[in-house]
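Heads up, one of the protein chains got dropped from this complex, but the rest are sitting where they should.
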Amino acid sequence: MEDKLHEECGVIGIYSENSNDIAGHLYYGLYALQHRGQESAGIAINRNGQIDYHKDMGLVPEVFNDKIINKLTGNIGIGHVRYSTTGESYVENAQPLVVKYKKGDIALAHNGNLVNAEALKGMLEDSGVVFQTSIDTEVIANLLARHHKSDVVASIRKVMEVVKGSYALVMLSDNQLIGVRDPHGLRPLCIGKLSDGYVLASESCVLDTIGAEFYRDVEPGEIIIIDKNGMQSYKSDKWCKKNLCIFELIYFARPDSTIDGINMYLFRSRTGKILAKEAPVDADIVISVPDSGTPAAIGYAEESGIPYGIGLIKNKYIGRTFIQPNQEMREQGVKIKLNVLKQNIEGKRVIMVDDSIVRGTTSKRIVEMLKKAGAKEVHVRVSSPPVAYSCHFGIDTPYRNQLVGANNTVEEIRELIGADSLAYISLEGLSKAGGDQGFCKACFNGDYPMEVPLEGNNKKY
Amino acid sequence: MEDKLHEECGVIGIYSENSNDIAGHLYYGLYALQHRGQESAGIAINRNGQIDYHKDMGLVPEVFNDKIINKLTGNIGIGHVRYSTTGESYVENAQPLVVKYKKGDIALAHNGNLVNAEALKGMLEDSGVVFQTSIDTEVIANLLARHHKSDVVASIRKVMEVVKGSYALVMLSDNQLIGVRDPHGLRPLCIGKLSDGYVLASESCVLDTIGAEFYRDVEPGEIIIIDKNGMQSYKSDKWCKKNLCIFELIYFARPDSTIDGINMYLFRSRTGKILAKEAPVDADIVISVPDSGTPAAIGYAEESGIPYGIGLIKNKYIGRTFIQPNQEMREQGVKIKLNVLKQNIEGKRVIMVDDSIVRGTTSKRIVEMLKKAGAKEVHVRVSSPPVAYSCHFGIDTPYRNQLVGANNTVEEIRELIGADSLAYISLEGLSKAGGDQGFCKACFNGDYPMEVPLEGNNKKY
Amino acid sequence: MEDKLHEECGVIGIYSENSNDIAGHLYYGLYALQHRGQESAGIAINRNGQIDYHKDMGLVPEVFNDKIINKLTGNIGIGHVRYSTTGESYVENAQPLVVKYKKGDIALAHNGNLVNAEALKGMLEDSGVVFQTSIDTEVIANLLARHHKSDVVASIRKVMEVVKGSYALVMLSDNQLIGVRDPHGLRPLCIGKLSDGYVLASESCVLDTIGAEFYRDVEPGEIIIIDKNGMQSYKSDKWCKKNLCIFELIYFARPDSTIDGINMYLFRSRTGKILAKEAPVDADIVISVPDSGTPAAIGYAEESGIPYGIGLIKNKYIGRTFIQPNQEMREQGVKIKLNVLKQNIEGKRVIMVDDSIVRGTTSKRIVEMLKKAGAKEVHVRVSSPPVAYSCHFGIDTPYRNQLVGANNTVEEIRELIGADSLAYISLEGLSKAGGDQGFCKACFNGDYPMEVPLEGNNKKY
Partner (left out) sequence: MEDKLHEECGVIGIYSENSNDIAGHLYYGLYALQHRGQESAGIAINRNGQIDYHKDMGLVPEVFNDKIINKLTGNIGIGHVRYSTTGESYVENAQPLVVKYKKGDIALAHNGNLVNAEALKGMLEDSGVVFQTSIDTEVIANLLARHHKSDVVASIRKVMEVVKGSYALVMLSDNQLIGVRDPHGLRPLCIGKLSDGYVLASESCVLDTIGAEFYRDVEPGEIIIIDKNGMQSYKSDKWCKKNLCIFELIYFARPDSTIDGINMYLFRSRTGKILAKEAPVDADIVISVPDSGTPAAIGYAEESGIPYGIGLIKNKYIGRTFIQPNQEMREQGVKIKLNVLKQNIEGKRVIMVDDSIVRGTTSKRIVEMLKKAGAKEVHVRVSSPPVAYSCHFGIDTPYRNQLVGANNTVEEIRELIGADSLAYISLEGLSKAGGDQGFCKACFNGDYPMEVPLEGNNKKY
């Protein structure tokens, strides 16, 4: 529906030394991660070695209520939100996944995507394993069970040696909270401190929300074990090299989150400034496509000196379940999500800043709306390069033939969306905004940090 | 709440050569088995090799609606109803269990209880298997997966060699409907014929309900394979000896069902007649504790020549979810389920026939109600012997210390329930009513047909 | 669906001197009246002069739960169940109706039907009244409000002078519980005593259920006022003449209820005996169409000396919401509600006793089922005369052209339903079974106790 790439999941874990009352914090924490997944939500919690859980389809406040939260008592817990994709959208696939194995119950919550999940699944089935879900997390759970005789760190390491792909993983055993970040650090995971415990979370905004102090990010390839002895770190010196997904910075993460030392708002604002330098144009007003384009638009305005203003109003009650307009309504111009603030646009030369263009359909529609409202010129500026390759690491990208950036020149795209001019930030400009750390930029340049399946084999969410 | 033993499950399977429209039949079939389980219901159906399913907590008409039934298309399907026990009552434990393994998806529905499930689970966990439910059926599924390289009959036989206990099992693979009855025939399973296919069901009342012809019962230890080549039977000549659970005849099965050649109504009527001979008493009216005591009461009346009448009226809207009366209400005599038909009882000597006494609490309450309504005498006659031992084969029995028959003489029980006289049918009389076939009568005499765990180890539903 | 006439409502009222905890009793009382209405249920309760209420579509246990019952506190309350008709089935029409008028809030619950509701509605609208429901009860509420300057008894009397039809009415004002029965006593209403208060209810089974003592029936045309001064009776000596609906005795009321001195079970049993004398036939077994035909069948068996047995098994989970079989299934003989107990029928001459025949469709189907199961002869005996006229007083009857008894001779009906013989009880026999009190027998003989609209004007529920 929306012409955006989408994150697939968000995870959280809490360990409290003394309190059995952490479900409320998990709830608010998941709520702060709601932008990372709106399909399902779940919490699993350890009460004296037994794991209780509740998970269902829906937004966090839809899945949980006071009664459910009050029943979930215990001092170690994890939570998960999952993105609403079309296709394999069943409650069975909701997380955390809770399994019973030789050493007791464990619960797992996973953000990411395994590249070799199908192959591993085949191997496990050959030795007689049955599967009940279609999520990669069940593969990880079964691999862990293979090695239950080892200690927990050794068994996780063995799993890390065979799985390939992206994973920020939080796990709950009968007395430990465990966090793992893949050796490329593709997905974010950070550590926070509570007065009597620890928090693991996909984004630092969780820590602010629940009153925890930011401690540090989990490093690529690092295993974090939290129990009554405090926090232990187990790092690997082989195969680790940071390749943080740059789309986390461009769009996915909340603007108030800081990942691997980079604040999202400042990064986005910097991309706007760089874009203003790389692609200046004379105009009367800089507007953003709300809400995600706003930081870059403010940056563009600051750098260019052209005033920033509001040109598009977003209905703030946009939710998940929504009647779709029929064809006739669409032609009559039903504008459910966005409306032009005509009085701010009429007769003006407008610079419209967006964070990305995927299929181009929404951009086309907005340019039309602006022109109809009387904009003299519409100059589109995009704070990321053209998306031209599919992601294999947990981001929901269309097939290449649907990516407008994979199949058209910038001039062709400009014509297609009806803009008076169009410019994307350069890949170099983008990297510079992020301080030239190690990033995965494969969706722009096809340079994947590891071997990936051919497009044809890629399961499409 | 009710002072009855309870069946734990009912199963059904349908194979149709030509029709993809069998979900309605599965629905009505499960509905006819509703008395075997009210906690959850589920249907799994094979559509071109892919298994779709729907299961949830609730009665059959609560779990399914037109929309869901219409979406479940395919020509092979199975269904399951599960009993509402206290304790491990989660939707995860609902059946059919659908698993993905090397040879494709399979779905299983199981009525019964494995005696060695915990031991087998331990062995499987040792080799790295994780479990997601607490039902025996998942153990069976994993054992089957071990042997996926064998052909299907060979792999089922291998599973039958290691599992011990009771099982009437229907399974669905990508092109077959499979039925298995344990070597003791503890749980019933029968075969019916449709114009273009077959039905497997726990009870023959299913066949009447959906318009199928009764074909025959599955024999103890028999494997039935139904596919496009018709029906194949695979029998085992070792270890098979019929030990049909006699409580199926006494109470569980619907009166219009016929199991292993015995019609339930006629059996129950015969027990009433035998009871009238074994324990005659002079009286004005024979009444039953509705609904299950009625056939025996009619038999008793016929044999004794004392007229049968209605003495207790049951609220026919008794359902599953129900507000419980508080202590004060209970003392004030709130009578939700049963009311005495005073005009039929007042001033009379009453013979009250029930099918069984488990804890004795309900019998005590009813005798009190009858006396309060003016009964001159109340003579209780029970068409089964005192329940004195726990069941290990799928019937929900209390611990022995709660079984009034395990801890008291008949005279003590009479005093406890306040009856003027009390008599149970003899075990010999009961067997005779069933034609002296092989029955499991362990709940009466402790003579289990196989080794069972000590009571302490017995998991209590 | 079912080929039966249907009651439209049941009412209850409780006044307690000291307890604010009467909602539970109202709940159980409504539950005991569930057979009188399954569409909607509601409770209104007076808490210090303010009326709280809850009502919704559904069975009593579906509409209420612990939380709702616990919130409904107060010492005076009324309740209502409403029948599920096709047509005007909205939650707005659920009762009790709670209205605010000059003298405070009142709540009304009504069982019956006003013959002149439309005319009164027109008059009220002429003076500027608007209506929000389509139930007669709103007309009564508005008429009461007209006379709010009079005292309560005077204002009710004024309403009774203008409305025509049937009504058993319970009302709740800020400090009184009020009961009114129409001058013909068409609908039943009885009074019970609690240790510190009173109960009003459609049927006496309510009193047994909640532990109240039966006190007496409300008389035709009587107004009962219950408040802190105890119970007052206001009778009218004009226009009152008992015409109790005889179908309450035949079918509607619960067998354990006693109305105007007549116990339902004994009445029905007597009709069976009279029928056996009026229409004897040689046969092997007397069976009933469960559950309502059973008392008459037992009576028939007793009188004739032919043994009573069970020939039809009813699925006891029959509920309200239910998937309907499609045409194909119906032809294949899906038997959802009833199954023949073949072993009891095969080769026998069967007398099948039912309480009434309305359209004849169900009788036809059952006779077919019995014949198919091997019955040598099927003799149908009906414990009420042919239904030949529509009811205007609150019973849901089809139009005359659908009444098999209005359009056919008994011989024609016999042929239509395929029975070997058919006999109805005579109208005289029926009256005699009820002790020749004043009854409304208009559905049999068209002799309405007051002027009624022509059929064409009759609104059909």
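Order of writing sets the labels: A, B and C. Residues in every chain begin at 1.
Assume a residue touches a chain if its C-beta (ideal position, glycine included) is under 8 Å from a C-beta of that chain, and two chains touch if they have at least 3 such contacts.
This structure is a prediction, so every number in the text was calculated from the model and none was measured.
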Review point. Relative to the complete complex, which of the depicted chains are touched by the chain excluded from display?
Key: A, C
Exercise for review: Taking the full complex into account, find the residue in A:295, A:360 or A:386 that is in contact with the omitted chain.
Suggested key: A:295
Review point. Quick one: which of A:20, A:34, A:73 or A:361 touches the chain that's been left out?
Key: A:34
Practice item. Identify the residue among A:92, A:118, A:174 or A:208 that touches the chain left out of the display. Key: A:208
Study note, to complete from the structure: Touch with the missing chain holds, among A:216, A:241 or A:335, for A:335
**Study point:** Contact footprint on subunit A, counting only the chain that is left out
**Key:** 21, 24-25, 27-28, 31-32, 34-35, 38, 59-62, 64-66, 69, 205, 208-211, 254-256, 258, 263, 265-266, 291, 294-295, 298, 302, 307-310, 313, 315-317, 319, 321-323, 325-326, 328-329, 332-336, 339-344
Check your understanding: Can you list where subunit C touches the absent chain?
Key -> 97-102, 122, 125-132, 134, 141-142, 144-148
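What we mean here is this: only the chains that are shown with their structure count from here on.
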Practice item. Report the topology of the inter-chain touch graph, choosing from line, ring, star, complete and other. Key: line
**Study point:** Centre-most chain, if every chain is reduced to its averaged C-alpha atoms
**Key:** B
Check your understanding: Using CA atom averages as chain centres, what separation in Å is found between subunit B and subunit C?
Key -> 36
Review point. So how far apart, in whole Å, are subunit A and subunit C when each is placed at the average of its C-alpha atoms?
Key: 61
Exercise for review: Could you please state the distance in Å, as a whole number, between where the Cα atoms of subunit A are centred and where those of subunit B are centred?
Suggested key: 50
Point to revise | Multi-chain contact sites of subunit B, meaning residues that touch two or more partners | key: none
